[in-house]
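What follows is one structure encoded as structure tokens, with my remarks underneath.
Right after this comes chain A.
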Amino acid sequence: MAGTAALAAVVALSACGAKTNSGSTSDKAAQADTSGDTIKVGLLNSLSGTMAISEVTVRDSLKLAIDEINASGGVLGKKIKPISEDGASDWPTFAEKASKLIKEDRVAATFGCWTSASRKAVKPVFEKNRSLLFYPVQYEGLEESPYIFYTGATTNQQIVPALDYLKSQGKKKIYLVGSDYVFPRTANKEIKAYAKANGMTVLGEDYAPLGSTEFSTIANKVKASKADAVFNTLNGDSNVAFFKEYKSAGLTATRMPVVSVSIAEEEVKSIGSQYLAGQLTAWNYYQTTPGAANTTFVKAYKAKYGQDKPTSDPMEAAYTSVYLWKAMVEKAKSFDPEKVKAASDGITFEAPEGKVTVDGASQHIYKTARIGKVGTDGLIQEVWNSGKPIKPDPFLKGYSWASGLS
Partner candidate 1 sequence: MTTTTPQVPSVKQLRSPKGRLTFLRPAAGFAAAAVALFAVAPLALSDFRLGLLAKYLCTAMVAVGICLAWGRGGLLTLGQGVFFGLGGYAMAMHLKIADAGPGQVPDFMQLYGTATELPWWWRPFANPVFALAATVLLPMAVAAILGSFVFRRRVKGAYFAILSQALAAAFAIWLVGQQATTGGTNGLTDIQGFFGYDLDDPVNQRMVYFVIATVLLLLIALARQLIHSRYGELLVAVRDSEERVRFLGYNPANVKLVAYVVAAGMAGLAGALFVPAVGIISPALIGIVPSIELVIGAAVGGRASLVGAVLGAIAVAWARTALSEEFPAAWTYFQGLLFIVALAFLPGGLASLVGIVRRRRASRAPEGEAA
Partner candidate 2 sequence: MTDPTTTEPRTDTGLSGLEIRGLRVAFDGFTAVDGVDLDVGPGDLRFLIGPNGAGKTTLVDAVTGLVKAEGSVRFGGEDILGRSVHRIARSGIGRTFQTATVFEELTVLQNLDIAAGAGRGTLTMLRRRKGVPESVARALETVGLTDLAGSLAGTLAHGRKQWLEIGMLLVQDVRLLLLDEPVAGMSHDERQATGELLRRISRERTVVVIEHDMDFMRSFARSVSVLHAGKVLSEGTVTEVQADPKVQEVYLGHAATEGTTTGVPRPTAAQEA
């Protein structure tokens, strides 16, 4: 016994590597496997657990893009071989699977993650191994990882335009409802700063635990507040319960509209237009967004996965991310992450949401903000857009009211 301990101590001491702050971290970035006539990429999504609801559609959309690219000759002459891993709605599992994709499968890039928590969990993994992650979901901003490309909206492309829209509609008193996690809490902090600077009042702020499905009290509170509008950052299952309760409380879209930033076509389908008709959403893409690129995308998606399957913003952003990566690789003429990064600035793509451009400095993309209204047919129709793609500003440096936020 004592022998074992002593042996272990010796082994441990003799095996010590670099100290922190010594500046000499090992230079063993995992090399992507570029031999063979295929190139592997990782798809990292929750296929089980609470988040599977949303993330499975993203995985499907990624596969569609990969199939299309392979059908038209692949990337740099190599067919893309997707390796799908289940993050199981569990953040440490995401980290484990990201490691596996990079180190074992030696993928050239990884696409996926949905919640901010899963992104935060994998961020160090990608940074340490110098491998690329394409993250396709709108998020709370305040982040710029050198090894992540953010193809969803940051706050100034989604939340700020939604607030601008509310302000232009004369909605001065707002109520904030969100799930208890990073995105809603951070988003609401930004909303409060915006409100303060723009003469709006925040009447209340409520959070429900993720997955919570009991909203009668929150509906009562919202009703009692007599707000002009509700800003909704709830996620997943909670939205269903919230809107059913909202309608039961006698609240309507005409009297007190709800602006949601996590309700896309897929969610509308699962909640029902019975409860949602007339409510507002803020995104960069809807299934109804005009343009040839979108028509092709919607048609291809439905052909592959079923006529009743809607397309949505995160799905579109995921689809777009694969094409953006392809364009970067082709411009760099290499799968090497550093070269891909260097080539990224200015890459454009005629995406289903319209033309997007990569901003090399922040590794976010220029996107057009769109406010939509849920119709009785379950589709979302655009009621307003920003006119041109908005430059990503994850730290809201261009907004004076946001100076105290980060």
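Here is how the candidates were picked: all candidates are chains of the complex that A comes from, given by their letters.
Criterion: a residue touches a chain if its C-beta (ideal position, glycine included) is under 8 Å from a C-beta of that chain, and two chains touch if they have at least 3 such contacts; residues count from 1.
None of these values were measured; they are calculated from a predicted model.
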- request: Identify which of the numbered candidates 1 or 2 touches chain A in this complex.
  value: 1
Task: Please name which positions on chain A make contact with candidate 1 in the complex.
output: 1, 4-5, 7-9, 11-12, 15-20, 22, 25-26, 28, 47-48, 84-86, 88, 90-93, 95-97, 99-100, 103-104, 115-117, 120-121, 123-125, 128, 142, 180-182, 185-186, 207, 209-210, 406
